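What follows is chain A.
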Amino acid sequence: MIDKAKEEKALKESIENKKLTQSSVKNSFATGLTLSEEDALRAQIFGCWSVPLGLPYDENLLVKLKLELKKDGTILKSEIVDHQRMNMPGQKFYKILAESALRAVRLCQPLRVPPTGYEKWKNIQLNFDPTEMLKG
Partner candidate 1 sequence: MKFNKNLKNVLLIIFATLALSACSTAKKSQTSGDVYTGTDTVEYLASGVKDRVFFATNKSSLTSASRETLRKQATFLRKNKKLNVTIEGHADERGTREYNLALGERRANAVKDYLMTYGISGKRISVISYGKERPVNSESTPLAWSQNRRSVTVKVK
Partner candidate 2 sequence: MKKIAISFIIFLIFNSYSFALIKVDITRGNLDPLPIAVSPLHVDDKSENIKDLDVKNLGASISSIIEKNFKSTGLFNPLKKEAFVQKPDIAHLKPRFEDWRLIKAQALVTGKLSINENKLKVEFRLWDLTASKEMIALSFTTTPSNWRRVAHIISDKIYERLTGEDGYFDTRIIYVAESGPKDQRVKKLAIMDQDGSRTKYLTLGNELVLTPRFNPSNQMVTYLSYFRNLPRVYLLDIETGKQEVVGNFPGMTFAPRFSPDGKKIIMSFAKDGNSDIYTMDLETRIVERITDHSSIDTSPSYSPDGKYISFNSDRSGLQQIYVMKSDGSNVKRITFGNGIYGTPVWSPRGDLIAFTKMRKGKFYIGVMRSDGSGERLLTENFYQEAPSWSPNGRVLVFYRETKSGPDGKGFSAKLWSIDITGYNERKIQTETDASDPSWSSLLSK
């Protein structure tokens, strides 16, 4: 039973990972934000996110952060998707990255959200990937 649960989790993760690689290709049709809306949000967070400069550049670290937003763009709830990993041994760098992502959205709020379509962007996921930045 336990094994099965693990299996399911792994499957779910592998699917999610696949989705993630597609998401950059996918455009606003699926996300419910127009490209310019998405760009505005992205640009805002770029400014708030202090990338932890000490992270190893050759490890593929990625943190997924789920947010529930109020209409004015302030954060109602924030959750690291794989938050168990933060306290696992050997995952110090993941934890550091996750904390930096949390700091970024808190610094940024209220987030620059569109004036309409609240139901569409009420729940939003930000994927923080420092790989390119750290490679310099």
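On how the list was made: all candidates are chains of the complex that A comes from, given by their letters.
Simple rule for what comes next: a residue touches a chain if its C-beta (ideal position, glycine included) is under 8 Å from a C-beta of that chain, and two chains touch if they have at least 3 such contacts; residues count from 1.
Note that this is a predicted model, so its numbers are computed, not measured.
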item: Chain A: touching candidate in this complex (1 or 2); value: 2
item: Residues of chain A that touch candidate 2 when the two form their complex; value: 7-8, 11-12, 15-16, 19-20, 23-24, 30-33, 38, 41-42, 45-55, 57, 92-93, 95-96, 99, 101-104, 106-107, 120-121, 123-133, 136
